[in-house]
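Of the protein chains in this complex, all but one are displayed in their positions.
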Amino acid sequence: MQRRVVYPNRVLPYLLLAPQIIITVVFFIYPAAEAIRQALYQQDPFGLNAQFVWFENFALVLQDPHYWEAARVTLIFSLAVTLLAMAPALLLAVMADRVVRGAAGYRTLIVWPYAIAPAVAAVLWLFIFHPDIGYVGQGLLALGIPWDYRMNGAQALLLVILVSAWKQISYNFLFFLAALQSIPRSITEAAAIDGASGMRGFWLITFPLLSHITFFLLVVNLIYSLFDTFGVIHALTQGGPGVATTTLMYSIYRDGVVNVDLGGSSAQSVILMAGVILLTMLQFRYLEKRVHY
Amino acid sequence: MRRPHNWLAHFILILGALIFAFPIYLAAIGSSHDAGTIGRGQMPLLPGDQWLTNYQQALQSGQGERVRGNPALGLMQNSLIMALGITFGKIAVSLLSAYAVVFFRFPGRMFFFWLIFLTLMLPVEVRIIPTYAVVADFGMVNTFEGLIIPLIASATATLLFRQFFLTIPDELVDAAKMDGAGPMRFFWSILLPLSRTNIAALFVIMFIYGWNQYLWPLLITTSSQMQTVIVGIVKMIGTGEAQTDWHLIMATTVLALLPPVMVIILMQRWFVKGLVDADK
Partner (left out) sequence: MRQRVLSLLLVALLMSLLMSASAQRVRVEFWHGLGGPLGQLLETITDDFNRSQDRFQVNATFRGSYPETMVAAIAAFRAGNAPHIVQMFEVGTATMMHAGGAIVPVYQLFARTGVPFDPSVFLPAVRSYYSLPDGRLMSLPFNSSTAITWYNRDAFRAAGLNPDQPPRTWTELRNAARRIVASGAARCGFSTAWPTWTQFEQFSAIHNVPLATRANGMEGLDARLQINSPLHLRHLQTLMDMQREGSFTYGGRDGAADALFVNGTCAILHGSSALLGRVRSEATFNWGVANLPFYDDVRGAPINSIIGGASFWVMTAPGRTDQEYRAVAEFFRFISRPEVARRWHSETGFLPIRQDVFNELNAAGFYRANPGRDLPLLQLTRTEPTVNSRGLRLGNMPEIRNIIQEEVENALQGRQTAQQALDNAVRRGDAVLAAFERAHR
């Protein structure tokens, strides 16, 4: 996807790209390549004793039934988180775009929770969801719902999905709102005069104008749900009960940081990365065709 | 014509705000009680009477009966430098690179775009060991450069600006060209002003991202003068086996929320839709 009208210049684009590319190569691509190289070795954590094993780490990962279980959990988790993080955010953003009075207050209140330190957020979630000490947990029990995410895999998965989505709603809200605010008022007003207001007007006129940001958020949220949610899982369920909330990334995090199994966690990252790159390319290729710029 | 729906909009927003502000409310309430109350797993719903003492303690000494923290002010100063560095850095480099990718045609364009995009897919937690090695080779351990620069590359921001730049009508670019505006002039006087709501949104998000960094500062800084507020909070929480000064932790959490809130409020005015739009 590119614009029709562009600037003809041979040197300038490279200069513009340089800062980002340099930082990316030095602090990202090089260390990442190093991490990926580790996927071909079996070694002790200190790197004193490394053995080149070709693709054995990959074979071990792919033969492990728990890995496929994690892939299944990841699929459910990511789709649910993406949907639950985007839809309410869009609703809230549209509402916040409509009101004039109190708009700033709402914006602050909705974005603010995003800023709570993750470590403290983990504690606060317990006070909300824990079956023994949490308000919502106790409430559910009082209603006769046997709420215990420590023992019920489905409930545990539901909990990490809700909390992960909740964390991301503020983010999506802000970008949806930014996009709504940059739609010229004249367009929506003209549409309203033509009789396209309310729900119909929104889907007919406004939403297509949001498609570029929706596409952006779709990509970002999928990647968020895949890569950035292990903190939530670690704080709430640590992947349990059993492996009910072990996503692919949580397994990488646990093998890499807690178990310091560099070969195994690198092999898992390579597989996950390859999958996500493929998925993202498909998104760009097929989904982006439907985006109106 | 917007008026009839306003009560519905307010209702939904209030509901959303209630759900979203509840954890904040709990933290604020927690910061007004003594330590034991929260430790017993009884987070009250109503404020206690320890507001003043707790906040004074958190701000000035960070020293509870049992917890040795650093005074929150110093920690917050470190966090502020780091968060602002990351935010400005990210926005600057990604504005430039998105501009290059969208408004120019040159060999390797898509290659570079995907190279940047890859950074989303291998979080720092997975490549801690090699990344640390690079930072150590540059002698950036225990420095703000080491805290900031490796986190500046941002695929999210680049993608966001790319998405937005693609919506800029070609006519606008043509008109600018006709007026004799060179590429940098166009960037400064047309593109940047048009991007203001996106920049504002990104500023808020990136500031919070930088502010809430945990594992990276934990690894890169060893001197207590460089500690950030999040690392300080985690240190106060400790292992869970020992008793914990929850009141101080909650007070520090609420204090640590203030800079992000300031940023949100400061950025608000960029969010006001112009009644007369720039002709776009």
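Here the chain labels run A and B in written order, and each chain numbers its own residues starting at 1.
Methods note: a residue touches a chain if its C-beta (ideal position, glycine included) is under 8 Å from a C-beta of that chain, and two chains touch if they have at least 3 such contacts.
These numbers were taken from a predicted model, which means no experiment stands behind them.
Taking the complete complex into account, which shown chains does the hidden chain touch?
A, B
Please identify which residue in B:L59, B:A175, B:L194 or B:V234 touches the non-displayed chain.
In the complete complex, the chain left out is touched by residue B:V234.
Can you say which of B:Y25, B:W51, B:W114 or B:F144 touches the chain missing from this structure?
B:F144
Among A:P118, A:G153, A:P184 or A:G275, which one is in touch with the chain left out?
A:G153
May I ask which residue of B:I19, B:L194, B:L219 or B:V261 touches the chain that does not appear here?
In the complete complex, the chain left out is touched by residue B:L219.
Suppose we count only contacts with the excluded chain; which residues of subunit A make the list?
Within subunit A, the residues that touch the unshown chain are 42-49, 51, 132-133, 150-153, 238-243, 254-255, 257-261, 264.
Mind listing the subunit B residues that contact the chain we can't see here?
35-36, 39-42, 66-68, 81, 84-85, 88, 92, 128-129, 132-133, 136-137, 141-145, 148, 215, 218-219, 222-226, 231, 234-245
In this text, only the chains that are shown with their structure count from here on.
Quick one: in the complex, what on subunit B touches subunit A?
Contacts found on subunit B: 1-2, 5-6, 8-10, 12-13, 16-17, 20-24, 26-27, 41-43, 45, 92-94, 96-97, 99-106, 109, 112, 115-123, 125-131, 133-135, 149-150, 152-153, 156, 158-160, 163-168, 170, 173-174, 177, 183-184, 186, 194, 197-198, 200-201, 204-205, 208, 211-212, 214, 229-230, 233-234, 237, 249-250, 253, 256-257, 260-261, 264-265, 268, 271-273, 275, 277, 280.
Subunit B touches which residues of subunit A in the complex?
Of all residues in subunit A, those touching subunit B are 1-10, 12-14, 16-17, 19-21, 23-32, 34-35, 88, 91-92, 95-99, 102, 104-121, 123-125, 127-128, 130, 132-133, 135, 166, 169-171, 174-175, 177-179, 181-182, 184-186, 189, 192, 197-198, 212-213, 215-216, 219-220, 223, 227-228, 230, 249, 252-253, 256-257, 262, 265-266, 269, 272-273, 276-277, 280, 293.
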